[in-house]
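Heads up, one of the protein chains got dropped from this complex, but the rest are sitting where they should.
The block that comes next holds chain A.
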Amino acid sequence: MEVHMIILTGVLVTVAVYLLLSRNMIRMILGTAVLSHAVHLLLITMGGAAEGHVPLLGESDGPYVDALPQALILTAIVISFATTAFLLVLAYRTYEETGTDDLNYLRRVRRE
């Protein structure tokens, strides 16, 4: 059951990169959010198919699914949240100071 997940990951990466290449700050931030979704999916898919039980000892006798990718993704989710929150506040403050959320205009603002 992996091929469809991989192709889904590819679609997400494509959309994320397209959004990142935009000029609008919110679009770019959405791009980073989608990109982290894609990476999380990729990690869990690479961790092996869902053959096994939930990695809780005592709940079943195993075999368990690989717990390591899960731990990695848990860390990654939190960090990507932190990054997204920071970027959002940055965008908001940038708009407040400069009156634009368009990166091309932002450059002109800086020059003035």
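We adopt the following convention: a contact is a pair of C-beta atoms (placed from the backbone, for glycine too) under 8 Å apart; a residue touches a chain by one contact, two chains touch by 3 or more; residues count from 1.
Quick note on the criterion: contacts and distances are computed from a predicted model.
Taken from the listed names "Lipoprotein", "Cytochrome c oxidase subunit 1", "Alanine:cation symporter family protein" or "Multisubunit sodium/proton antiporter, MrpA subunit", the protein name that UniProt assigns to the chain not shown is "Multisubunit sodium/proton antiporter, MrpA subunit". Looking at chain A, the residues touching the absent chain are 1-24, 26-30, 33-34, 37-38, 40-42, 44-50, 52-58, 62, 64-68, 70-71, 73-75, 77-79, 81-86, 88-93, 95-97, 101-104, 107.
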